[in-house]
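Report on the following structure.
The complex appears here minus one protein chain, its other protein chains still in place.
Letters A, B and C mark the chains in the order given here, with residues in each chain numbered from 1 onward.
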Amino acid sequence: MINGTRKINRTIRWGMVGGGSTSQIGYIHRSAALRDNSFQLVAGAFDIDAQRGKNFGTQLLVAEDRCYPDYKTMFLEEAKRSDGIEAVSVVTPNGTHFEICKAALEAGLHVVCEKPLCFTTSEANILVELSKKYNKIVGVAYGYSGHQLIHQARDMIARGELGEIRMVHMQFSHGFHSEAVELQNESTRWRVDPKIVGPSYVLGDLATHPLFLAETMLPGLRIKKLLCSRQSFVKSRAPLEDNAYVLMEYDNGAMGHMWCSAVNAGCMHGQIIRIIGSKASLEWWDERPNQMKYEIQGQPAQILERGMGYLSPRALEDDRIGGGHPEGLFESWSNLYWRFAVAMDATDRKDDKFLSTFWYPDLHAGVEGVKWIENCVSSADKGAIWVDYK
Amino acid sequence: MINGTRKINRTIRWGMVGGGSTSQIGYIHRSAALRDNSFQLVAGAFDIDAQRGKNFGTQLLVAEDRCYPDYKTMFLEEAKRSDGIEAVSVVTPNGTHFEICKAALEAGLHVVCEKPLCFTTSEANILVELSKKYNKIVGVAYGYSGHQLIHQARDMIARGELGEIRMVHMQFSHGFHSEAVELQNESTRWRVDPKIVGPSYVLGDLATHPLFLAETMLPGLRIKKLLCSRQSFVKSRAPLEDNAYVLMEYDNGAMGHMWCSAVNAGCMHGQIIRIIGSKASLEWWDERPNQMKYEIQGQPAQILERGMGYLSPRALEDDRIGGGHPEGLFESWSNLYWRFAVAMDATDRKDDKFLSTFWYPDLHAGVEGVKWIENCVSSADKGAIWVDYK
Amino acid sequence: MINGTRKINRTIRWGMVGGGSTSQIGYIHRSAALRDNSFQLVAGAFDIDAQRGKNFGTQLLVAEDRCYPDYKTMFLEEAKRSDGIEAVSVVTPNGTHFEICKAALEAGLHVVCEKPLCFTTSEANILVELSKKYNKIVGVAYGYSGHQLIHQARDMIARGELGEIRMVHMQFSHGFHSEAVELQNESTRWRVDPKIVGPSYVLGDLATHPLFLAETMLPGLRIKKLLCSRQSFVKSRAPLEDNAYVLMEYDNGAMGHMWCSAVNAGCMHGQIIRIIGSKASLEWWDERPNQMKYEIQGQPAQILERGMGYLSPRALEDDRIGGGHPEGLFESWSNLYWRFAVAMDATDRKDDKFLSTFWYPDLHAGVEGVKWIENCVSSADKGAIWVDYK
Partner (left out) sequence: MINGTRKINRTIRWGMVGGGSTSQIGYIHRSAALRDNSFQLVAGAFDIDAQRGKNFGTQLLVAEDRCYPDYKTMFLEEAKRSDGIEAVSVVTPNGTHFEICKAALEAGLHVVCEKPLCFTTSEANILVELSKKYNKIVGVAYGYSGHQLIHQARDMIARGELGEIRMVHMQFSHGFHSEAVELQNESTRWRVDPKIVGPSYVLGDLATHPLFLAETMLPGLRIKKLLCSRQSFVKSRAPLEDNAYVLMEYDNGAMGHMWCSAVNAGCMHGQIIRIIGSKASLEWWDERPNQMKYEIQGQPAQILERGMGYLSPRALEDDRIGGGHPEGLFESWSNLYWRFAVAMDATDRKDDKFLSTFWYPDLHAGVEGVKWIENCVSSADKGAIWVDYK
C-alpha cells in the first residue's frame, strides 16, 4: 500500500519537453511524477511558443530562468548547473521523439518518452546504444500498464491458472475521430499528418498500448508472423489509417488479434484485453480498471477487484486506497513514475542485479512497439498479407 | 403484439425428421412451431432408433402409426394420406440435411431445415431448383434472427441513423468445447466429425448465425473478398477448426470481421453483432436480446429496450409481452415459425407479390451461408489468404 | 431438461375466465398452459363483451359453443358435459377474483388465479375451506417464481451457503405509471380504482411478487412486525398508493425491506431480490433471469448462470435449453403451469405424500400475499407505524 513516502532516498530533479498548458498528456505526466516526491519539476521547455511556455512554467512554480525556449537550450543550460535536471520527460508530437530522446541521452539525462519512441528500428537501435553508452534509462509512457490488475493477470498466467495460452485479443477502439475533427481541432491535426506521426496513426497511437499490456502479461510470447489490414474511413487521412485489424501467430501456436480504431462511433475508449487459455480466460477493460473478469470454463465467472486480499502481492503493492474505491488512470501513471524513479536510481548506482528483475516500461518495450508498427505497416502496404515478423 | 391468434386461417400439418428425446434443438423447433396453432405435429421420424422414436413421438401425442422409422418412409406414407403432412422440419446432423431437404421438396413438402442446408453451392443450387419446381419453401433455422431488436436495427440502418456503414463486426464465441468434450459427449462428437458436418466446425455451426443477422440488418451488403484464418486448438479436431477469424471487404468499402470460437474459455455464448457507421453504432448481444446499445458519436449512449413505443412498428409487431419483461430465445424462434407458416401459405397461394416483401430466413439465406463457408474454407486452406468472393 | 413430453399421463381440460384479445397476461397464461400438452384449452369466458369473447375464442380454436358469455354460464354448462373443463384460470380484474375462485371451487374445478386472490384474510380463509372441501387446488400466478435460479437460491440458502440470514431486500419498481396514464389507458385505469383492485395498488400488484420469491427462497421466515409508508405521487390515485416502502422484522432477527413503485421514472422493471447472510449474498434481477450474483464476503463476486452443471439438480430440472441461451418470462410461467398440472393430478389422486413435498405457488402462498397487503395497509393507514404481523 502506497502512503506517500518515497521509494528512493532522494527526489530526482526533473524537466519536461512539451506538455504545455493545453496538453492533457503533459498534465498526467506531471501529476504522476510529482506525486509522492519521486520527482521535482525544476525546468522545462514546455511550449513551442517560448513566451507561452515561460508563462505556463512559472505558473507551475518553475523558476523563470529555467523555463527554456527549446529543449536544446534546456539541455545545454541545465548541464552547466550543479543542481541541473537529472531526468526529462518528452511529451511532444511523435516526429520529434527520436531527436529529443537522442539529445537527452547524449546530455546524460534519464528519459521518459511518449510512445512511439521513433519511427524505425534502426533509430530505435541507436537509442539502445546511447542508453547503454551513457548508462541512462529510457522509460516509455505506456500509461495503462501501471494498473494493478494487469500485474495480477501476469501472475495468474505465470502460475498456469489459464492453462496453455491460446489467444491474445487486444483492442483499442474509440469513436472520437469518426468525423474529420482534425479540420477544426489542432490537437488532433498532427496525429494524422505523416510528416509528424510517421507511418501510422492508430496502429502507433492506440494499438501499441494493449500490445504492451499483452507483453506485460505474457512476457514470453513471441510473434512469428502477422497480417495487418488498415483502412482510412475518413478519406482525407490516407495513407494513414484510422482503423486496422492485425492477426498474429505466436511461436507457441497461440493466435493474437488486434483491433484498433478511432472511428468506432460512440465508443468511449474501448481498450480491452482478453487472454484465453485452455482452462480459463481473463478480461480487462481500461474504463473499469479496478475490475478483471476471470472465467474458468464450466464455473461461474468471477469478478476480481483491485485491493482485495485474494490478489497477488505484486498487484496489491501499488494500491493507494482500499478495494471498492475506484482508482483511475492517474494512479496507473503514478505507479509507472515511481518505477521510473527507482530504475533511474538503480541505474545510476549500476545495480544491475536489481534491474534484472525490476519491471517497468523500458526501452526494450519501446523498441518492440516500433518494430511491431513497422511490421504492421509492411504487411498492410503489401496488400494485407502475412509477413514474417522481424 | 402477438396474442396467440393465428396469422393464417389454417393450421399446417407438420412432421419432424430428427429432434428426438435428447435433442434440445428439436424441442425448440416444436416449442416454436406449435405455439399459437400455426402448426400441428402429426407425424415424425424422430430418432435413428425407430423404437425410441416411436416411444418419444407417442409421448408427444403423435399417433403411433405416424411415428416412422425414417424420413423416407414418412414422406412415402404421409403422401398417401389426405391429411398427410404439408411441411417438415429437418433437425438432424448436418451431413444429412441435403438429402432430406431434397427428398422433402420432391415429396412436395415445405421444409424448415437446420443450417447448413448442405456443404456445397452446387448442392445448394439443386435445392433452389427443386424449391422453384415444386413451389415449396425452404426456411432455415437461423434462430436468433427472430429477435425484435434485430429488425429495429435493420430499420434504423435503412433510415440512415448510423450514417454510412463502415464496419460490421460479428462474433459467436463460446467456451464450451475448450476441452475435447467430444471424447465423452456424443452430442458434441458428430460436430467435429468431417464426415458428418462437412468442411468446417465453428464457421458453419456458429459463424453463420451472426452472418445472417448482419445480412438481415444490412440486406444490401455484398462481400467482395475475404480472408479466413482457422485453428484447431484441440488438436484432435483437425482439420476442422474450433476457432476462426474472418476479415471481409464489402463492395461499398466497409469492412467485415468475424470471430467464431468454441474454445473461448469461460464465455457463455458470446454472439455479438456491432454495426459501426460514420455517425453511430448499434450493438446487440444474444444473451441480452431485449436490449440494444445505440451509440451516437458525441452523445450519451442509449439502451434501446424491446417493447417500447419508440421502436419501429416492425420491431414491436412480434412482442408477446410488454417491455421490461424478458423475452428469450424461444420467442425468437416462435417469431420465425409463424413467418414460415405465413410464407408456406402464401407460397401455396402463389402470392408472389406478398412474398416479394415478406422477410423470413429463406432458401436464399441458407444458400448464402453455404457459399460463405465455402469461401472461408478455401481461404483458410490456401494459408489464410485473401480470396475473391464467389 | 424439459423436452416437451408431459409430466402427467393426461392432458387436463382447461378453460379461461378473462384473458381476452388485448390481455397480455391472458396470453402468457395460455402460452404456459398449452406448452407441452399439460393442458388443452377447450372453453372460455374470455371477455366481458360476449361477442368479442366468442370471436376471440374461436380464433384460439375453442369450439364456438364453448365460448361463454360469462363464467357462471361456463361453469354451469361445462359441468353438464362428460368432457367438461377440469380446471380454470382466472385472469380478470382483482375485484372479481374471489367470487370467481369461489364459484370455480364450488363447481369442482381446479383453479389458477391471478394475485391477489381476494382482498381480506377472511375471504382467503373461505377459499382455503372450499379447497379442502372440494379437494381442488388453487394455484396462484406468481409468474416469476418459476425461474430456475430462484430455486438455486432456495437450495443454496438451505445448505447454509449464505450463513445466517440477516436481510431480505425486495424491490419491484418500474416507472411506467409516472404520469397519470390511466386517464388515457383503459388497461391501467382499473388498477388504480379501489372498487376494482381493493385497498392497494402497487403493494398488491407488484410487491407480492418479490414477496413470494422471498418466501420461496426462505420458506422458514416469519414476519413479526412491519411498517409501511405509502405515497400517491400522482395525486388522483389517492387513497391508492403508487409507491411504498415496507420494513419488516422477522422472528429470527433478520430484517426485511420492500420498495415497490410504479413511478420509478425510467426504470423498466426493477424487480430485484437480494438475500444477505453473514457469509454471502445472493442477488437476482428479473430482467436478467438467467443470471444470479453470488457474493461471498472477501472473495471475487461470482455470476451463476442458468443451465450450468454447477447448479443444483432442482435448478437444472426446468431447463429447456443449454446455458448461455436466454430463457425468459414465458419459460418461468411454463415451469409453473406444468407444476399446476402435476398438483391437480396428484390432488385428484389424493396423493398427499407427494404433495407434501411438491413445490408450486399454492393457495397458502396466495393467502400469505393477501395477509401481507392487509398488514401493510393497516400500518400505512395508521400513519406508517409498526404493527404486529397477524
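By our rule, a residue touches a chain if its C-beta (ideal position, glycine included) is under 8 Å from a C-beta of that chain, and two chains touch if they have at least 3 such contacts.
The structure presented is a predicted model; accordingly, all values stated were derived computationally and were not measured.
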Among C:6, C:166, C:189 or C:371, the residue in touch with the chain that has been omitted: C:166
Among A:136, A:174, A:237 or A:339, residue touching the chain not depicted: A:174
Which of C:152, C:208 or C:264 contacts the chain that the document leaves out: C:264
Chain not shown: contacting residue from A:5, A:82, A:184 or A:357: A:5
Of A:21, A:278 or A:378, the residue in touch with the unshown chain: A:21
Residue ranges of subunit B at the interface with the undisplayed chain: 294, 298-305, 308-310
In subunit A, positions touching the absent partner: 1-6, 11, 21-24, 26-28, 30-31, 35, 37, 56, 59-61, 174, 176, 268-270, 286-290, 305, 320-331
Where the unshown chain meets subunit C, residue by residue: 162-163, 166-167, 175-176, 178-179, 227, 229, 231, 233, 243, 245, 247, 255, 257, 259, 261, 263-267, 276-281, 294-297, 299, 301, 383-386
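Just so we're on the same page, only the chains that are shown with their structure count from here on.
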Geometric centre: closest chain by C-alpha means: B
Far-end chain from subunit C, centres as C-alpha averages: A
Interchain centroid distance [CA atoms averaged], subunit B/subunit C, Å: 35
Separation of subunit A from subunit C, taking each centre as the mean of its C-alpha atoms, in whole Å: 56
Averaged-CA centre spacing for the pair subunit B and subunit A, given as whole angstrom: 44
For subunit B, residues contacting two or more additional chains: 176
